[in-house]
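In this view, the complex is presented without one of its protein chains, the others remaining in place.
Naming follows writing order (A and B), and every chain is counted from residue 1.
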Amino acid sequence: MVFLDDDRLFDAEPKARDIARALYAGIKDLPLVSPHGHTDPRWYAENEKFPDPARLLIVPDHYVFRMLFSQGTRLEDLGVPTTDGSAVEADGRKIWRLFAKNYYLFRGTPTRLWLDHTFATLFGVTERLSEANADAIYDRIAGLLERDDFRPRALFERFNLEVISTTDAALDDLRWHRMIRDSGWQGRVVPAYRPDSVVDPDFPGFAENLDKLADITGEDSGHWSGYLAAHRKRRAYFKEFGATSSDHGHPTAETANLSPKEAGTLFDRVRTGHADARERGQFRAQMLTEMAKMSVDDGLVLQIHPGAWRNHSPSMLQRFGRDKGFDIPTRTDYVAGLKPLLDAVGTDPNLSIILFTLDESVYARELAPLAGVYPALRLGPPWWFHDSPEGMRRFREMATETAGFYNTVGFNDDTRAFPSIPARHDVARRVDCAFLARLVTEHRLDEDEAHEVAHDLAYNLVKKAYKL
Amino acid sequence: MVFLDDDRLFDAEPKARDIARALYAGIKDLPLVSPHGHTDPRWYAENEKFPDPARLLIVPDHYVFRMLFSQGTRLEDLGVPTTDGSAVEADGRKIWRLFAKNYYLFRGTPTRLWLDHTFATLFGVTERLSEANADAIYDRIAGLLERDDFRPRALFERFNLEVISTTDAALDDLRWHRMIRDSGWQGRVVPAYRPDSVVDPDFPGFAENLDKLADITGEDSGHWSGYLAAHRKRRAYFKEFGATSSDHGHPTAETANLSPKEAGTLFDRVRTGHADARERGQFRAQMLTEMAKMSVDDGLVLQIHPGAWRNHSPSMLQRFGRDKGFDIPTRTDYVAGLKPLLDAVGTDPNLSIILFTLDESVYARELAPLAGVYPALRLGPPWWFHDSPEGMRRFREMATETAGFYNTVGFNDDTRAFPSIPARHDVARRVDCAFLARLVTEHRLDEDEAHEVAHDLAYNLVKKAYKL
Partner (left out) sequence: MVFLDDDRLFDAEPKARDIARALYAGIKDLPLVSPHGHTDPRWYAENEKFPDPARLLIVPDHYVFRMLFSQGTRLEDLGVPTTDGSAVEADGRKIWRLFAKNYYLFRGTPTRLWLDHTFATLFGVTERLSEANADAIYDRIAGLLERDDFRPRALFERFNLEVISTTDAALDDLRWHRMIRDSGWQGRVVPAYRPDSVVDPDFPGFAENLDKLADITGEDSGHWSGYLAAHRKRRAYFKEFGATSSDHGHPTAETANLSPKEAGTLFDRVRTGHADARERGQFRAQMLTEMAKMSVDDGLVLQIHPGAWRNHSPSMLQRFGRDKGFDIPTRTDYVAGLKPLLDAVGTDPNLSIILFTLDESVYARELAPLAGVYPALRLGPPWWFHDSPEGMRRFREMATETAGFYNTVGFNDDTRAFPSIPARHDVARRVDCAFLARLVTEHRLDEDEAHEVAHDLAYNLVKKAYKL
């Protein structure tokens, strides 16, 4: 038994496995392109050492602590900070031991695959984590994290990252991106425009955020036209730092296409806090279409990430804040939801809108048929809970026959867990090769074509779709 | 590498493949029964030569041009006619070259399987279409299309078609069917009764269509009872030409079962254009139940094809008209929707209602449980976007355990692409054999039974369900 088998994620059937191996051999060393994710630009800017193993791999990773919490472990015991600052476990080694003791809970999950890959390839671990070897592995990782060649920029280069995009608030001054640019370091780190705080009336501090938007841009955000102009300026500012995309995480995929007059009236109600829930939703819907129209002009790729019920548990939100594993997928309608936006700009072949979903039932029913005809649409890879071997396989099986491979955009690692980036790309590449190998063994695709598609899925499509 | 491998669509695992081969060998030469589709009866009536390769295989096939359009090719450049008659590409060879250059877009799609099969078995092509060989393949096909043994009737016979059903508007005079009948040709081509234009209040020209219905039948379509009588007459007329089924393509699966008085009042509102959207939907719902009741009397099999959002893009509808690839599936409810109809006639074992869906999430949840208990219900094969290897596999995996094989009705090619009919049946037969082979290798079915089921799925069930 090898800790990290060379054939992982490939079918056991020998012919299929041989083909998958050959396909994978042709793409495994391609540079990583990471067009969407949540790593912290400060890491690359300051290039400080990462903290201890627990604070690097457990405390910030909601995939990890949500599973432990679901089985009765307190988040406090995992060092997850509280909103009121009340004490939580501070000893990284204790957190690590608790994690190691419960590592069996991750059997069959992608987290297990990512962590094993990270342990083996980045930290040279040679056996499965357990209660027995927890301390030894902790010490090994902690020791390596002290070395300069484990600082963020060194890892960026070791990971063969060609480019990575962070996700940045519309009001962000991009100081870390500026610092990276000014440093002369050659690593390519670009921002993405994420305007929730000034687009979503339910975002905390929305009204003040509009004021800040005005301050930053010099545009009068008190009126609809000034507000739109402010967005345009911010987008241009992000583009100066290399941004090629915007990103939008709405509760639904609803869009709207009001007349400028109607939109202006709606904006006034929203801005002054008089809008009801329906109107606030309509405003978010309208803003997706506005962003798409701006994309037609400035070329930013529009990413739509709809359908998460954020912070489902109010008590957990109150005690631990956002992004603590309590975001739950919901049923999402795209066919009616996107229609106003598509009516406006959907047939523009120069526009690039990338759709994501947390609702797999739409792959074959809605997303593939839509992307299989509207030139502006592309399908993002399986997202979040579905960024997993079975999730990826289902995506290919359900989307390919109607949308083909070329209306998809390769892989997003979408992660804030920097050390896991190679592991995540590796899973995607392997699963795609396994899928292609099956098509070849079933004579649905020729082997020479499969090599070309594998290369496109791993590298070319993402660069083209994201203009990177 | 063989262009069209004998083992295509079979599992790579040797035991499963051997069994699949054996099953397929037993059914591959069975006649094709095509109980539902959209070929043009005029072809069989006039028996004219087909036009050039592009006009035969590309220009009329929305599976083909929607994919090209989704990747930025203009429909005008593919020769798709415009509604205002403005010029489009007229050179078949140019269209063909554009298609060949983009043939890679179809990798992993059923269109690719169908076309390769058609190229290889009908036109003797021996290598994959590419930009390089586009002209040679065009010339080869164009040459064959000039021959008499490539005219519609010759192909019908070559395809081993036992019977084919067209789909015909309720107001159609069936002149082509009459011409076929009068010609003495032995090919069996039957119509199906598709009454959208006189059943759907949202159909263009609905009021005038009712007048035409009155003219044709001599019934007073201005009153509910006369309107129903007119339908009965038209159904009888279609039966004279061999029709065994009606077909109904509604936006939803909603049915209603109003009292005759309520229905009459609703009809008056609909007929006079006073009905609102809810009432128009209710009228369509009521008409499904009326059609089912007529089926109890006259024996026509009732097909329900619900859930397509037709002509999703208004601008494309305006420029290119209907059926241009902009029909998008929607979530469809059958359990509540069909209840009024089922309450009325669902337990009648002499009635045959065949359900289709564009929403795969209902296979296991709704359709199999309904068809697995109501004697009147049968499940149609995977439809449209799901008429594909993965789609068929999912259908068998999700429907069989609750509905069994014998509440399904074999295969529908459902196509207007005449040359692809053998390819489509071949895919269905192969996928079913592969599925059955898996059941055999997993000892869930004995091999002798699998042979019987394969025969039933390929031939017996469709004949029985459609009374052909």
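The rule is simple: contacts are C-beta pairs under 8 Å (C-beta built on N, C-alpha and C of every residue); 3 or more make two chains touch, one makes a residue touch a chain.
Since we're looking at a predicted model, the values are computed, not measured.
**Q** Using the touch definition from the top, which of A:A54, A:V80, A:L113 or A:L351 touches the missing chain?
**A** Here the residue in touch with the unshown chain is A:L113.
**Q** Can you say which of B:A236, B:L317 or B:V335 touches the chain missing from this structure?
**A** Candidates B:A236, B:L317 or B:V335; residue touching the omitted chain: B:V335.
**Q** Which residue among B:D5, B:D149, B:D211 or B:D446 touches the omitted chain?
**A** Of all options in B:D5, B:D149, B:D211 or B:D446, contact with the hidden chain holds for B:D446.
**Q** Which listed residue, B:Q71, B:N133, B:S183 or B:T402, touches the chain dropped from view?
**A** B:T402
**Q** Taking the full complex into account, what residues of chain A touch the chain not shown?
**A** Residues 1, 5, 7-13, 66-67, 69-72, 104-110, 112-113, 128, 309, 312-316, 325-326, 328-331, 358-361, 385-386, 388-391, 394 of chain A touch the chain that is not shown.
**Q** Considering the entire assembly, which residues of chain B contact the chain that has been omitted?
**A** 11, 13, 15-16, 333, 335-336, 339, 342-343, 346-347, 349, 361, 364-366, 368-375, 377, 397-398, 400-407, 438-439, 441-447, 449, 452-453
As a convention for this text, only the chains that are shown with their structure count from here on.
**Q** Take the average of all CA coordinates in chain A, do the same for chain B, and state the distance between these two points in whole angstrom.
**A** Once rounded, the distance between the two centres reads 40 Å.
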